[in-house]
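Shown here: the complex without one of its protein chains, the others still in place.
Going in written order, the chains are labelled A, B and C, and every chain counts its residues from 1.
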């Protein structure tokens, strides 16, 4: 940590900071300048809690050099983590995966039909929401446990491992019985009780980026899961909220290569939620893989115009076939 | 709802939309234009779910005229709601309130000392966090039930009603035993299970705006609580996330008069979290009240430089005294 | 400046940085840590250009302690600047001013009628646009020189000094002939040729914050004007662009007390452009003054429903009278 003093800080102000740093068990290194003094803090092994310092008289700013996460950081864990979802491997060096399925499980026919179709078209995992977070209370909120059972049935027939969202700590046990990969939605990225609970299970977790979360906050949220002992975490970019309203969110694709520098965890991309527009899903899926994503999640629905949620961003069966038809060529390009 | 067709939509496209509207039980009113056709949807009593329409061929856009909330809306409930927090009335026409106390309850001495001080300086309610959401897992997370007991003790001595945060549906019962006003933090604004649970209790709720929530989403979140039967809800602006990093968040003060036009619920402002800087708390507290807020929440700590969280934004006792010293004149100006 | 090295930087990497710092004429102070080395740069008299360093192997980050502006900074110029607009003084300690008038000068009747009205109601300065920047090319672009002449006429009759926008370096001379305070619009905040030209004249400048400008960039833009010799600059907050669309922009009122800590220049607020809604202009004008603004700019139009631009945010004459009726009480509250 570097502590920057005000231009007008007195000797006494500086001494007070030096003493506080020393009381915290660190070494203080004053760096006098022509305009102001700065004070380096040495000897810390991780993130320094600055609450006892940044508030002292004469202090202008405390600049952190260490980060609020460590377990997820590539600095301290240089080898790539490969996540194993019921036999499907996800991460650097693995074949990029395609996760497909409807936004919400609506009924048996819809999910079975979709599962069969995406399986034969080449999907690696099946997605579908049983618990649905919705902005207003007057819309469809999901089939809940009934939906989980339908997903299990689809898995039994097609063999596709299942990805589905868990919304509260209470339901982690229940969802973990049925899901192969438990998804934390963007709205829950900082639901810390939920994250801790997921840290205690032995199933992989797909953590979606909050819609206003910085990359640092995203990694710090993942740290909650790893800190409890579960290292099988996949990060998922799904668009951030910006002033632009022409797309539902702004897909931050540059975060993919950047996050891969910062962490050893795999990174996936969800272009359906990010853009909210069907016609953008195929180009952005391909762009995500070329940017280095380890997989994509795309919404597919047999009749998007009848979908109970997110129809306009779901691919039709024909659309999904189009995407998958190109996947072999794209993977071969990516494999170099 | 207004459905806007593409420039190039065919007659068949238009007919398909007319039929879908009619199947939903509404009346369709086509509005042919020189460039494109639009179709008005009549006869709905509230928000129209557009999922069966916006996706049909030839449809460019579905524009909603009704809103995803109704119970919170002033349109359907013109009289102001006054919230009663253990005898302290909050809302339009009431004397604006000041809620004061530390970010987190840290120990008995800290909370008792603060409670006594803010009471004698004129605070109306005591705030203090027992459950603390924190960005990273390696920092202080609150005293939990122990903290609630200390708040109860402070209330017993000073008579100040207590405001404190509840973070998960499981803890609503527990927190409601101790708190007079249950706070939902910004990160949980769309924790729908929590909101529903709070809708079922008979204690008032302080709902903080999510840091990337639009005003519409904020009102829709409050609708979850009212929909379950609890109308004692206070909205609280606490800053939104923008590109500006000179303050912790950007305090959206113009939302205060705007939200008062849109809803009958009271609105408060938290300038401490919004700005993250002690020196801005006093001017922004006053500005909030002049903009029409029904109260402010300010963080006060006996020794901010030793606070376990949010020290730099907490007022010292001297600072709080300065704010309160001016409060009588400000209230008299506001009273006209 | 502090240079933070990677966890894995070699001795050679560190030596290379030490040498580069020394070649730039500064002193390098290495701060070894348990995780990584940081290097303090000492002896600089202002902002350090980091281009020769941040790119060397092993460098993670260069953290600036000095700022990209100096003349506008309170650090180096502690006394408040008072700007004199044809005899009206604006700044700390002066009576807060009200600038009023239409968005655009439309015709003689409109501007004369408005000028007379705002004068008798107590306005201090008259505003009105002769050159208008508009998003699309197919709308009214202003009366240009004809508009300037009408403003001069209104000034001659009412005695109100005139504020009007200048959009390009070419027109600075022309506008300066007629205006007492030359306004730079938000879209031109970083039109550096224009700023430099305004730095060379001897008339005061009202610089509006760009809609996506950070406070640092705003101050750096003002620095362009001061660097050419013109110190009579007033900063003006007019809302920033965020994800919230319920108001035209998000009025960042907390910037007022913050900017007053950072600079000696006066700060004003334009609640009309910031909110885009008439009903919010009065509460936000008052809130701005209570937050410490040295004045407000409000749009007033005799018939807002017929205005050629920005009608919905203009006060009617009755609305302006309401605002001014309260101004004496507000000023007396503010005066303490």
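Heads up, the rule we're going with is that a contact is a pair of C-beta atoms (placed from the backbone, for glycine too) under 8 Å apart; a residue touches a chain by one contact, two chains touch by 3 or more.
This one's a predicted model, so the numbers in the text were calculated from it and none came from an experiment.
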**Complete:** Not-displayed chain touches, in the whole complex, chains A, B, C
**Asked** Looking at the whole complex, which of C:133, C:159 or C:173 touches the chain that is not displayed?
**Response** C:133
**Request:** Kindly note down the residues of chain C that lie in touch with the hidden chain.
**Result:** 46-47, 49, 51-56, 68-69, 133-139, 141, 167-170, 187-188, 190-193, 196, 210-212, 217, 220-221, 223-224, 227, 241, 304-309, 311-312
**Item:** Absent chain, residues of chain A that touch it
**Value:** 212, 214-216, 240, 242-247, 250-258, 261, 271, 274-275, 277, 279-280, 283-284, 286-288, 290-292, 329-330, 333
**Item:** Residues in chain B touching the chain absent from view
**Value:** 2, 4, 7-8, 29, 31-36, 38, 40, 42-46, 63, 65-66, 75, 241-243, 245
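Heads up, the rule we're going with is that only the chains that are shown with their structure count from here on.
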**Prompt:** Touch graph of the chains shown: is it line, ring, star, complete or other?
**Reply:** complete
**Request:** State the chain with the largest centre-to-centre distance from chain C, centres being mean CA positions.
**Result:** A
**Asked** Roughly how far is chain B from chain C, going centre to centre by Cα mean, in whole Å?
**Response** 31
**Asked** What residues in chain B touch two or more of the other chains?
**Response** 212
